[in-house]
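The structure follows.
Removed: one protein chain of the complex. Kept in place: all other protein chains.
The block that comes next holds subunit A.
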Amino acid sequence: MNELVFFINNVVVAGSVSGSIYAIGAVGVTLIFSIMRFAHFAHADVMTFGALMVLLLSTAFPAAGASIGIPTALIMLPLAMVLTAALAVGIDKVFYKPLRAHGVKPIVMVIGSLGVTLILQGLIRLFAGTGGQSLYVDDRKEIFRLALPFEDVRVPVVITEPQLYLFVITLVAVIALHLFLNRSRLGKAMRAMSDNPELAQASGINTNLIVAVTWVIAGGLAAIAGTLLSLDVTFKPDLSFFLLLPIFAAAIVGGVGHPYGAIAGGFVVGFAESLAVFNWNILLRPFRDSFPAWLELPTDLAFVSTEYKIVVPFFILVAILIWRPTGLFKGKVI
């Protein structure tokens, strides 16, 4: 039973945590692609920017959370979402809109977004320095240890406070996005534009407005994902290195252009990562006595060691592109 708890902690909890973060990031990537038809490589840096906004605001008002009993960072999150959405709309106005107006090929937009990546990384380092910082500026990170009600279980299931907030906020964000896309007039227009941009324009839909709305949603979600990741670990200016590949893998696994696919893809990549670094020896330990004597299992039975976790999304990406380039939900091919 202790082994099972170990599995829950290292695979189920860890996979859900990174899966949620990848899912929220990948939704932004997939929405931007479906409206503007280019891969926005600066998206992971927009996520980091969102976390930076929370860091700066929490440092400015460190005691804001203590009065209500929730982490200061979470109080600052809505404001950071607004600022990040404004940044995303601004980036589009300054960099991408002029390119679109010239009718450039998507690859030019992609290279443009690499330029934006460099600018954002420079800006983030300018304000946050190069080291890691905790987003818990003035409050303490709660850790919940849930002991399972079995006699021989000594190891508790461990969930931290930011992880609980992460699950709740991810659920709320996904439901809100679903309602927006399927119930609201603008959300339906967004899906219409993704389906057939010429007909959307011929129906009188203001396509510039839809583009702006797309950036607001993608930017706001990016701030959520970046902040919750930084809360769970620490804020680092180079967070995007660990996010870019997984979120693109998630978007492609789910089928580019499918918001629900991106959410599913995020969890596929998150769980694949935690399953790949999990030491399977631990699960086999209770059955050790029934193995033949000549079989000696190595103490580390993980597919890859933790330091090489980043190869997992890379492998998934390559495999999907070779065998199913449209993704699980039959999306577009980047």
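Throughout what follows, contacts are C-beta pairs under 8 Å (C-beta built on N, C-alpha and C of every residue); 3 or more make two chains touch, one makes a residue touch a chain; residues count from 1.
Note that in this section contacts and distances are computed from a predicted model.
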Exercise. Could you tell me which of "Heptaprenyl diphosphate synthase", "Pyruvate dehydrogenase E1 component alpha subunit", "ABC transporter ATP-binding protein" or "Formylmethanofuran--tetrahydromethanopterin formyltransferase" is the UniProt name of the chain missing from the displayed complex?
Key: "ABC transporter ATP-binding protein"
Quiz prompt | Per the touch definition above, residue among A:L199, A:L284, A:L301 or A:A319 touching the missing chain | solution = A:L199
Quiz item: With respect to the chain omitted from the figure, which of A:V5, A:A189 or A:V211 is a touching residue?
Solution: A:A189
Self-check item: Chain not shown, touching residues in subunit A
Solution: 185, 188-189, 191-192, 194-196, 198-206
